[in-house]
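Dumping the structure here so I can ask a few things about it.
One protein chain omitted, others in place.
Chain naming follows the written order as A and B, and within any one chain the residues start at number 1.
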Amino acid sequence: MSLAARVTTLLIAFAAVVAGVVFVALHIIDVQPTVEDYTPYASNGQVNVVMQTDPQNTVTNHPDWVSYFIQNPQTKQWIHTTYFEVPAGVRVNMTILGYDGCTPLRNPVFGQVTGTIGGVEYINGRPTSLLNSWSGCNVQHTFTMPALGINVPIASPTTLNENNNLCPTSPCTSGPHQVVTFSFMTPAVGGTFRWQCIIPCGGGFVDGNGGPMGTPGYMSGQMEVDA
Amino acid sequence: MAEEPASPGAPAAEPNHGLRLLILWVVASAIACPIVYIVWGPHLPPGAMSSSASGQQFDLTVLATIATPVILGVLIYFGYALTVWRAKEGDETDAAPIHGHTGIQLSWIVVTTTIVLALAAFGSYELISPAGAGGGEGPQPIWKPDTSNILQVQVIGQQWVWTYRYPQFGGFETTQLELPVGQAVQFNVTSLDVIHDFWAYQLGVKADANPGVNDVAYTTPEHTGTFVVRCDELCGLWHGAMYNYGQVVSVSAFQAWAHQTEIKLASLTKILPPYAMTYDPTVIPAIGKVLVQLGITGAGGGYYNPNDPEQP
Partner (left out) sequence: MAIEIQPESAQAPGGGEPGAPRKARPWWLRPAWHTAIIGAVIGYLVGHWLGSFLAGGYQQSALNDDDDFSIVIGYLFLILGWLIGLGVFNDLVRQMLGRPITHAGDEAEDTGLARYFRYTLDHKVVGIQYLFGMITYFLTGGLFAMAIRTELLSPSYHVLSPSAYLMVVGEHGTMMMMMMTSVVTGPLGNYLVPLMIGSKRTAFPRIEALSFWLTPCAYVILLSSVLFGGFPTGWTGYAPLSIQAGEGMDGYAIAFGLMGVSMILAGFNLICTIICYRAPGMRWGRLPMFVWSMLTVSFLFVLAAPVLVGGMYMIITDRTVQTAFFVNQLGGSSYLYEDLFWFFGHPEVYILALPGFGIVSEIIPVFCRKPLFGYKVAAAGMVGVALLSFFVWQHHLFDSGIDPDMRPLFMLTTEMISIPTGFIYLVAMGTFWKAKIRLTVPMLFALGMYFNFLIGGISGVVLSDVPADVTSHGSFFVMAHFHYTIMGGLIFAAFGGIYYWLPKMMGIKLNERLGKWNFWVMFLAFNSTFLPLFAVGELGQPRRVFEYATNLQTINDWVSISAYVLGFGVLLFLINFVMSTVVWRVPETGNPWRSRGLEWQVSSPPPPDNFEHIPVVLSDPYEYGVPGALPVADLNPPAGVISGALTGVGSEG
């Protein structure tokens, strides 16, 4: 081959390689997750954050995976994300609507509420500090933030009938559910704090910890604290 | 590691390379080894917060001190060769046809074998004497602390949080790790799902957490302070975030904390499974009836839904 032909082939091959690398790189650098920003909605040192847990999510390409949704503070729409942002040094009043059925905790130590103000959670308004997920059908997921020592088991509908008739499409707007509220203080310094559910609810996976448990955006996420 | 003196009958101008190398090496080692042992040694990781940590620090100091002359020897020789024995510009001739030297080869083999066997013996000694050097010994440990006053702490790894149970205080379980100074501790490390690894850095303790297996590691904390616990075996999504801090406190502070926590968590401890060396999270004898009715669990209290193919 002549020099010109060789150089041309080389340039074409180089372009193809760069295109391939860019393709893979873009695939790896995920689209950034939506972060629900609650900071403009804080007042008097408090901010209200609303989330829900669903028995399926029907909005991603893994429709059968259980998932959290967070409510957008402005439009009140349910967004499929687990990332939210709050200011530093405020009291976060968290409301979680639990639409999923019950699953027993693998380690019942996480039935104890820790790290909240008063050491309790309120289930439909009644304060509780300990849920025994093995004795009955009463816990569906948890909200656990290890770095801040927060652990809140999310109560579930308790009867056979309710558990057999959970809301079928997501995000749920009707169906049997419990309303869990609790509060905690965000630290004065900023940072990112991961949170996760600690009940292995990935059905079909060994130990139940794959799938929604092992992919960010379903059963684990991050709280960003703005200093 | 003596080098051969210059070949006999060589012209008088040929310097004694072997002697030069020997001198360079001895001088360099004489300077470096004490620096490594005396100056660097006490600062080597993992520090001296516990018996196993200081044992490892001593071990590493000895290894570094022995490695120093080895590294220096090779590097000095290479440096010398590249300076003295470079081919001159335009010199295309061959060099001296030396195929080998039985004496050198034999000495090399003997010396390296001796060093290696000595290190193996030393390492075994350092493994045995500080009660297993803080490494996980499996369910039937051989090298235990001499005393019978051992604090039992069970370390449970689950994706992606560490929890700790204290059987001598009623079996309460907490995410806080507190230890008394001066008392031997037996860590019983197990996992509820995948393989984790309990690494208490400043305590010099590392033991894999395997599901259904108890991995025992010993240490005796010798100074108060904070230490970090990290998961050291890739365990999934949040492996990098699976860490917490522990405290070594005075004996009285520890006793106070333990009794207080035992009382505070009494109702929680009642609902925990009885303390055992390992836990099979798929078998829950105490499972409530409504859960069985729901088919959430299998017959006989299995953890998984009977339709879930992970069910045995």
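One rule holds for everything that comes next: a residue touches a chain if its C-beta (ideal position, glycine included) is under 8 Å from a C-beta of that chain, and two chains touch if they have at least 3 such contacts.
Given the structure is predicted, the values throughout are model-derived calculations rather than measurements.
Note on the undisplayed chain: of the listed residues B:67, B:150 or B:292, the one touching it is B:67. Residue-wise, the contact with the chain that is not shown comes from A:204, picked out of A:89, A:115 or A:204.
Only one residue from B:139, B:167 or B:225 touches the chain missing from this view: B:139.
Of the options B:29, B:56 or B:244, the residue whose C-beta touches the omitted chain is B:56. By the touch definition given at the top, chain B reaches the unshown chain through residues 17, 44-46, 52, 55-56, 59-60, 63-64, 67, 70-71, 74-75, 77-78, 81-82, 85-88, 91-101, 104-105, 108-109, 112-113, 116-117, 119-120, 123-124, 126-128, 130, 132-143, 193-195, 197, 199, 201, 204-208, 210-215, 217, 228, 230-241, 243, 280-282, 307-310, 312.
The set of chain A residues touching the chain not shown comprises 1, 3, 6-7, 9-10, 21, 24-25, 27-30, 33, 61-65, 191-192, 202-207, 209-211, 214-216.
We adopt the following convention: only the chains that are shown with their structure count from here on.
Annotation: 35 Å between the Cα-based centres of chain A and chain B.
Every residue of chain A that touches chain B in the complex is listed here, in rising order: 101-104, 106-109, 111-112, 114, 130, 132, 134-137, 144, 146, 149, 158-160, 163-164, 194, 196, 198, 200, 203-209, 213-216, 220. By the touch criterion stated above, chain B contacts chain A in their complex at residues 156, 158-161, 163, 173-175, 192-194, 211, 236-238, 241, 244, 265, 267-268, 271-273, 281, 284, 286-288, 290-291, 293-294, 296-297, 303-305, 308-310.
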